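Part of the complex only, each chain left as placed.
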Amino acid sequence: MSDRRFYRLHAPLEAGRLAMLAGAKLVHGDDAHVLSDVAALADAGPHTVCFVRDGALLSAVTALDAGLYFCPPELVDPLLARGAGALAVHTRPDAAFYAAAAALVDPLESQGEHKLTAPDSTLEDGVQVGDGASIGPGAYISEGTVIGPGAVIGAGCVIGKNCAIGANAVVHFTVMGDRVDIRPGAVLGEAGLGVIGGADGLMDVPHFGIIRLGDGVRIGANSAIDRAVFGETVIGARSKVDNLVQIAHNVQIGTDCVLASLCGVAGSAVLGNGVLMGGRAGVADHVQIGDNARIGAAAAVMKNVPQGETWGGHPARPMRQYMREQVALKKLAQRGGGSHDPGE
Amino acid sequence: MSDRRFYRLHAPLEAGRLAMLAGAKLVHGDDAHVLSDVAALADAGPHTVCFVRDGALLSAVTALDAGLYFCPPELVDPLLARGAGALAVHTRPDAAFYAAAAALVDPLESQGEHKLTAPDSTLEDGVQVGDGASIGPGAYISEGTVIGPGAVIGAGCVIGKNCAIGANAVVHFTVMGDRVDIRPGAVLGEAGLGVIGGADGLMDVPHFGIIRLGDGVRIGANSAIDRAVFGETVIGARSKVDNLVQIAHNVQIGTDCVLASLCGVAGSAVLGNGVLMGGRAGVADHVQIGDNARIGAAAAVMKNVPQGETWGGHPARPMRQYMREQVALKKLAQRGGGSHDPGE
């Protein structure tokens, strides 16, 4: 059950209506049974909705007493055999469940009245601005967007519809699409690290570019994205960036990528569409990663990765090669550290 | 000596009284000698307190002119032989010193008057709220807690007694015990990175859980801790998390753990009690780390670590195995890159 201190319930909904809203089919149970909340399988109750993604989870379920289960077609019979009372079938039961959840429950949000907004900025109808947030001259905030307490929107920024800018996030030099979600503490639009050695020591490279974010992009808490030296740093539609990620100046990231926490993408690197980076992985500057490539956790990518390949290790190489090498190294050490050479 | 611009001195104390406060025994020197400040060994003066942890430091001490030294029993004679004037003995001289220090000196704190507090939130007596801090509806802040300037406490949060919430920190969806120390810029309670692939590309997984922090937990500057999808992300009592650390949704961390800077703990990983993680180490999702295990700096833990073991490397393995493998690899390369095979 969701915690009443943090989440708000909407009006309850009937099972048939809820399945329909989620694009699923109610194959068992009472159409008129009322559902009011969501829960994990272990916390299910008579008026909560759950989901069972695959057979592996099935064996972990002992008490089947949720008011409604979303499940894939192949689990209908096993769930009925275990006594489930109501089943809604969808090939992606998790996605259907989340759609149903959105109709039932919402997080509470902290909003304030105190506004610090430049007179020549534009806020469309329905924009909410939190306590102490600051909006710079010429900024344009589109309808339905929520600016968190203490957030800073710099001069000239363009924020699309239904975006969320988290508390104390800082957004400068950025143009973004709709439904972009910037989490608290993220910093977008600073000049990147670039140095020029001169007679008087190091100087910073000034930056003249911007950042462009596609629709549905998500940037995690305390992540940092630098604007381009010239032109644009780009993150394509629906790409999801976790917390504490660094994306340097002039990086180009395609659509539907996922970058896990503590990743770093160095200057001018290019990621195609659908690229996955595991946690704490890095990509060197100017390196190119092909579409749908996968980079393992903590990998250090120093050269181009062809599309669809999976690489890992330090420096990164094809994952199968990396695995073989680790096995070979283990065997070598077991044999006595390679010291079987009597000449050593 | 502590810097008067940043630290405030309390009233001076006599040596006998200070030793007693720290649970130590004054074995040499004048009970009534007055101490007023703390210092490192190299900066000692006649009214400052120092400590000598072990014999290794002893040899580095040249001028023994502090007003009072905390030392272990085995260093009493060597310090007297070198001319120390006053000694307080404790088996943990560092801990005794810090207790004494707390009685002598305090950091100055910046506090303001400007408050943005939701009308239905509760602040017990003695709560201090900094400039521009924002406290959401239904939040409960217990006595003695200090909220820094610009900090954001979200709806429904419960903050225990004598906690410190740093400047510009953001705390949502969190219930915490007493004496919890959240440093500036930390972000707690966001939804973690979870994606669902659908017909229209990636979608974010919504989150319905919270975070629970035990008594005495410390979260470093700019760290990020995500709330659970369902249930709770948990950090046990007295666990200490450094700066720029990522703790993902549904992670369970026991008591008295230490996580150094830039560590990442991925979703649903479990750390027992007393676990140590070196800097820039990572733990993959769902991995379990046993009680009192130690993870080396920059290690990438991909599978379970039994209790009490020390692991390192990428991917992490038992530290002794990792060391042997590194030696074997070095020898192999010295032999000519393994290319002694004439067939190559």
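As written, the chains take the letters A and B, and residue 1 is the first residue of each chain.
Just so we're on the same page, a residue touches a chain if its C-beta (ideal position, glycine included) is under 8 Å from a C-beta of that chain, and two chains touch if they have at least 3 such contacts.
Since this is a predicted model, take the numbers as computed values, not measurements.
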{"item": "Complete-assembly copy number [criterion: all chains share one sequence; 2 shown]", "value": "3"}
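In this section, only the chains that are shown with their structure count from here on.
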{"item": "Rounded Å distance, chain A centre to chain B centre (Cα mean)", "value": "28"}
{"item": "List of chain A residues in touch with chain B within their complex", "value": "2-3, 5-7, 38-40, 43, 92, 94-95, 98, 101-102, 105, 107-110, 112, 114, 130-132, 148-150, 166-168, 181, 183-185, 216, 218, 220-222, 237-240, 242-244, 255-256, 258, 260-262, 279-280, 297-298, 313-314, 326, 329-330, 332-333, 337-339, 341, 344"}
{"item": "Chain A-touching residues of chain B, taken from the complex the two chains share", "value": "116, 118, 132, 134-138, 150, 152-158, 168, 170, 172-173, 185, 187, 190, 192-193, 195-198, 201-206, 208-210, 222-224, 226, 229-231, 244, 246, 248, 262, 264, 266, 280, 282, 284, 300, 302, 314-315, 317, 321, 324-325, 327-329, 331-332, 335"}
